[in-house]
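Removed from the display is one protein chain of the complex; every other protein chain stays in position.
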Amino acid sequence: MAVLTPAPVLRSAGIDMAARSAARRRRALEWIAVHSLAIVAAVFFAGPFFFLLVTSVMPDNQALSGALWPSHWQWSNFRDVWDRAGFLTWYKNTLMYAVPVTVLTVVSSVPVAYALAKFKFRFRRLAMMLVVSAMMIPPQVTVMPMYILWTKQFGLGGTLWPLVVPTAFGDAYSIFLLRQFLLTVPKEYIDAAKVDGCGEIRTLLRVVVPMIRPAIAAVALFQFFYAWNDYFGPQVYVGANPGNWTLALGLETFHAAHHVDWNLMMAANLMVIAPIVVLFFFAQKVFVEGVTLTGVKG
Amino acid sequence: MATPVLAVPRRGKRADLPAALRVKRRREGLAALGFLSPWLLGFSVFFAYPLIAAVYFSFYYYDQFNPPVWVGLKNWDYILFNFPDFVTGLKNTLWLVVVMVTLQIVFGLGVAMLITKIKRGGNVFRTLFYLPYLAPPVISTLVFVYLFDAGGPINSILNQFGVHNPPEWFNSPTWFKPSLTVLSLWGIGNTVVIFFASLLDVPKEQLEAAALDGAGPVKRFRYVTYPAIHPVVLFSVVTGVIYTMQYYTQAIVAGEVASGHVATAGTPLDIGYPLGSSLTVPQLIYQQGILNANTGPACVLSILLFVMTMAFTLILLRRKNGLIGDD
Partner (left out) sequence: MRHLRRMTGPAAAIAASLTAAACAGTTAAPQQQITAVDPYPTSKPAVTINLWHGFSEGSENDAFNAMVASFEKAHPNIHVKVTGNITDTQIQQGIKAGGSQSPDVAVSFTTDDVGTYCSTNQWVNLKQDLAAAQIDVAKTFPAPLIHYTQYQGDQCALPLENDAYGLYYNKTLLSAAGITTPPKTLTELQTDALALTKKNADGSFKQVGFFPSFAYFEQVPGHFTSTFDLKWQSADHKSELASDPGFTAMANWQKGLEDAVLNQTPKSTAKQLSDYMLKSMGAGEFTSGQNPFETGAVAMSVDGEWRNANLKAETPTLSYGTAPFPTQDSDTASYGGGYLSGTVVGISSRSAHQDADWELVKYLTTNTATLVAFANAIQNVPSTLAALASPQLDQDANFQTFVKISANANSATTPASPNGGQYQQTTQTWLATWEAGQVSNLSSALAGLDAQIDKDTAAGVRPDGS
């Protein structure tokens, strides 16, 4: 071997240099291409935010005039929006929808997911099929009879109860996610707990739940955002009752009912989206973990 | 997957199980029932009941005020054969499912692959690309309708670049759905993050080996990358299709705002503006059932939407048992 190395080394050194500089050139071009595309993508994703910010401080009548930059920065727009609209009410209603939904979903979905992941019983496959099919059904399929039931039988039309109560019985998507994650929890931990004398519920609470905290956090976050962003549900049930409007309904109304120009409309949008962005930056880790969970484990 | 020695026998063939296991099974079965009962109750009340009730109501005339009146197949005949909006809604939904979902997957994957190639600051880009996904649909729709308004920023910028006759975007029957697609691509962050995570799991050694064997980027993608991320892509396709079958908020809000017809949250007017190009079946259900109190026709539409959704998902999932399989 030692005898052969000198010649190939010398020869490959020559080829290597040429190959290396070609590779360097290729890598440089690739770097430029990748980063140019990244800049273009960044412009695409950030652009609307930029216009949202910039338009929200424009003076009246400037928004659609073709000018891309405010002639002067009218910070009073935010005060104006707050005074005009029922923002406080909308925030309150949205929280009163999103928070109970999140808590109820987590509390009710974890046991179901646990049973589906860890227990072996005859109807397990059927139950999973029911969960999956419940995930697939658009809300518009079930809305009509539910709407009639809630408004006529229970007299809860105009309130958010019809949207909150069902989550006390488990949410199919959350169950599915939690179940997928639970499948990765090794059975030994559970068996160990059982050996120590824990009943099913104890096992669940003391042993399993702490192990699936990331999944629970992710599910909670997704459910919170689903409720926060929900438009169809509130439109159907509280569209008739402005006192119970959520932010989604209030914002859509804002442009029309208050006859405001787009600058105030953008200011209103900003006031709703800002807390979400802030929350995201604090909970970034949970978000990304949760998203990875949903996509990759599914 | 390796089957353990004590394999779960086929249903019904329990006789050959040892007694202790049978007892354990039954106990587990009862415990499972206990844990599942709230959800089973919820499923019956919030899914099974409405589906059955929708079938029931579809045979009645019911204005939600006076008692229902039996009309037999009249509502079915109306929706299926005498209601052009239904056909329009179907066509639009089909367009959205085929075009929008495909573009979402392709674009999402492209952006994810792009980020994997950025060594420094990749996280910053990932965060930036994810942010639009957090915007509530109503807000992102309002922002985009503003941006694409006839006098709005996009047209102003296009004007600077010499494009003086831009399409009418959300006011044009031809361009409404493409504009909605651009809006949906803006919110692609979630898909990007999912794809990004799964791309990281692609075995690097295989990629390197393929490169050494002389495979170009396309071949490498086809034979190494794609098989590795295939389950994730399929999952995204399925969720994309489910989401698109329910497509409602963006279409209805954009149509309403772009049409200039003054309306408040309770009464969207001119659903399907412009010229029916934004009409989707979920919007029709809302219009017929909630706005016009035509309960019967609305329930017919609900059932048809259900059938369509089930058909799509069965087609997509017929070969993938892993979704509900036991691991």
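Worth pointing out:
Going by the order they are written in, the chains are A and B; count residues from 1 in each one.
Please note the rule applied: a contact is a pair of C-beta atoms (placed from the backbone, for glycine too) under 8 Å apart; a residue touches a chain by one contact, two chains touch by 3 or more.
As the structure is a computational prediction, the values presented were derived from the model and not from experiment.
Considering B:Gly34, B:Gly121 or B:Gly151, the position touching the chain not shown turns out to be B:Gly151 (whole complex). Of the listed residues B:Tyr49, B:Tyr78 or B:Trp95, the one in contact with the hidden chain in the full complex is B:Tyr78.
Contacts to the hidden chain, counted on chain A, fall at residues 60-61, 63-64, 151-152, 155, 157-158, 239-242, 255-262. Contact residues of chain B toward the unshown chain are 61, 63-66, 69, 71, 74-75, 78, 82-84, 149-152, 165, 168, 171, 173, 260-264, 266-267, 269-270, 272, 274-276, 290-294, 296-297.
The rule is short, and it goes like this: only the chains that are shown with their structure count from here on.
For this pair, chain A with chain B, the centres built from the Cα atoms lie 14 Å apart.
On chain A, the positions that touch chain B within their shared complex are 30, 34-35, 37-38, 41-42, 44-46, 48-49, 51-52, 55, 63-68, 108-109, 111-112, 114-116, 119-122, 124-125, 127-149, 151-152, 166, 168-170, 175, 183, 200, 225, 228-229, 231-232, 235-236, 239-240, 245, 247-253, 255-257, 262, 265-266, 269, 272-273, 276-277, 280, 284, 287-288, 291-292, 294-296, 298. Taken in their complex, chain B has these residues touching chain A: 8, 11, 25, 28-29, 31-36, 38-43, 45-47, 49-51, 53-54, 57, 64, 111, 114-115, 117-118, 125, 127-132, 134-140, 142-144, 146-147, 149, 151-153, 156-157, 159, 186, 189-191, 193-195, 197-198, 201, 231-232, 235-236, 242, 245-246, 248-249, 253, 256-257, 262-266, 281-282, 285-286, 289-290, 295, 298-299, 302-303, 305-306, 309-310, 313, 323-324, 326-327.
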